[in-house]
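In this view, the complex is presented without one of its protein chains, the others remaining in place.
To keep things simple, chains are lettered A and B as they appear, and every chain counts its residues starting from 1.
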Amino acid sequence: MKINVVHVAKLANLPLKKDEEKKFEKQLSEILNYFETLKEVDTKNVETTSQVTELENVVRDDESTLSLSQEEALSNVKNQHDGLFKVKAILTE
Amino acid sequence: MNNEPLTINYEPVIGLEVHVELKTKSKMFCSCSADYFGQKPNTHTCPVCLGSPGALPVPNGKAIDWCVMIGLALNCKIANFSKFDRKNYFYPDLPKGYQISQYDQPFCLKGFITLSNGKKIGITRVHMEEDTAKLTHQGENSLIDFNRSGVPLVEIVTEPDFENAKEVIEYLKKLQQIVRYLDVSDADMEKGNMRLEPNISLREITMNNELLTINNLPKYKVEVKNINSFRFAEKAIEYEIRRQTEILSENKTPVQETRGWDEDKQKTVSQRIKEEANDYRYFPEPDIPPIRFTQNQIRQLADQMPELPDAKLARLIKEYNLSKYDAEILTREKEMTDYFEEAVKVGKTFKINPKQIANTVINKKIDMNNILPAELVKNIVNFKKTDDIDENKLQEITDKVIKENQKAINDYKSGKVQVIGFLIGKVKQHFPTADSNQIKTALEKKLK
Partner (left out) sequence: MKLNELTIKEAKGGLKSKKFSSVELTKACLEQIKKHNKDLNAFITVTEKEALDSARKADDLASQDQVLEAKSLLGIPIALKDLFSTKGIKTTAASNVLKDYIPQYDAAVVKKIKDAGAIIIGKTNCDAWAHGSSGENSDFGPTKNPWDKEYVPGGSSSGSAVSVASDMCIASTGTDTGGSIRLPASFNNVVGLKPTYGRVSRYGIIAMASSLDSIGHFTKTVEDSALFFNVTAGQDKMDATTLPNPVEDFTKDLNKGIKGLKIGIPKEFVTSDLDNEAKEKFEETVKTFANLGAEIIEISLPYTEYGIAAYYIIQPSEVSSNLARYDGIRYGNDRSYFGDEAKRRIMLGTFTLSSGYYDAYYKKAMAVRTLIIKDFNDAFQKVDALISPVCPTLPWKLGEKINDPIKMYMSDVLTVTANLAGIPGLSLPIGFIDGLPVGMQILGPQLSEVKLFQIGYAYEQATQWRKQKPAL
């Protein structure tokens, strides 16, 4: 199974260098080939499992509690301005 | 060979996606306060709504209940089993790099709203998701405030059943009214707690005055964003219909894209973000167990719901003999109806006609916050100008009173003019809210 590494890297927001593309394409294609074995398994009437706890209806009350302070929220960034996180704009127009 | 130009008529096909922000105390997946409007930036955040490493979501039970109520109010079927899913994409206002939303098993499905012309607008689905952070722009930078990140949003999607902007506006007003009646959202477009995105296309319906097959679906769809008032919605839709008609008349197909409404230029503008990158890779949210509703639970939620606008309207007309026009005004906002009905209750003891109260409330622009219903009634009672004394009845009663009180009449005629007060009193017994001057005038005429 050949994987379009450039497309997938873009979807995954991962910057790849040109030499990395070939390397990953090879490795990922090998791994995907290994997955072919799953085709042998008859799952026609088998339900999917996404959670193993069998829990349902876990919700919380609508009560509000204290939040982090503005300082705490911003404590891990250098790029900030007036209490806001700062990032290079993504052009939309 | 037919060389005449084709005359094709187009019919708009419009669908609507509305987001309503719920006014819960806390956010959708964490206990930060959801009341973010006007707050200092980044003061209502926590590891969960900031998307910090290791944080996990826990859903707000009340928000889910309110979403179901909205679905019930829109005549939807409530799913017995539903779940949350992750919608994966990258944008600076989306801290986790995915939005927790609902994909194939939403809370509510297949409802409808009926417009005043009797037309039913299909509601495809009503589901829950979380809001993104607020982005503002400053030069070449974007600034992000996460106070809004994680606030509960209900998304209401219609079938493409609208044919014109007027229908869309009516639907929006009805939806806003319902949501305000339920008291689950302020649904204020200026404040951003109600947002809408119409999608607009045109399909061919006649060619050379012959009806084409009705199953003719449009070959494209244009989504319009950045609309923040009903007025602009109307303008944007009408603009789009004109723009698309022009393109189609040149035998071209409008591009399938997202456009933004430009308030200054009063037109829609193409947004240059490429749409093709949006493969959202939905998969079931592993951090949140699914939700299962019993019929009983749904019934309990339905029972908790207040009387909705349409039902209230019908009842007001029937119960108080109001005109449709008056009833519509009164029911526009639940507060006004409640005030009116309270005043009617008080007014009963003074035999005041509900119609009179309705009139006063509607026409006198009553300040409901400062004048209690009981006070309003008092004012009506004291109010001199009364025009619902039937003139014939007045004549009848004055004749009767004169006949029954000959001694008083003789006194009056012999100069004791103050006796008129006694006679006015007798007549007034039949018209307790009447204007005494009117009765006096009628008596004096007869006693001349």
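Note that a contact is a pair of C-beta atoms (placed from the backbone, for glycine too) under 8 Å apart; a residue touches a chain by one contact, two chains touch by 3 or more.
Predicted model only: the values in this text are computed from it and were never measured.
Considering the complete complex, the chain that is not shown touches A, B. Although one chain is not drawn, the whole complex shows that of B:P53, B:G118 or B:G415 it is B:P53 that touches it. Panel shows chain A; residues 3, 5, 8-9, 11-16, 20, 24, 27-28, 30-32, 34-35, 37-38, 40-41, 43, 46-53, 55, 58, 60, 68, 72-73, 75-77, 79, 85, 87 of it touch the chain omitted from the view. Residue positions on chain B in contact with the hidden chain: 47, 50-59, 86, 88, 90, 92, 95-98, 144, 146, 279, 281, 283, 286-289, in rising order.
Everything below uses one rule, namely that only the chains that are shown with their structure count from here on.
Between the CA-based centres of chain A and chain B the separation comes to 38 Å, rounded to the whole angstrom. By the touch criterion stated above, chain B contacts chain A in their complex at residues 24-26, 31-34, 40-47, 50, 58-64, 90-92, 97, 136-146, 260, 269, 271-273, 277, 279, 281, 283-284, 286, 288-292.
Taken together, the chain A residues at the contact with chain B in this complex read 10-11, 13, 50-51, 53, 55-65, 67-70, 73-74, 81-93.
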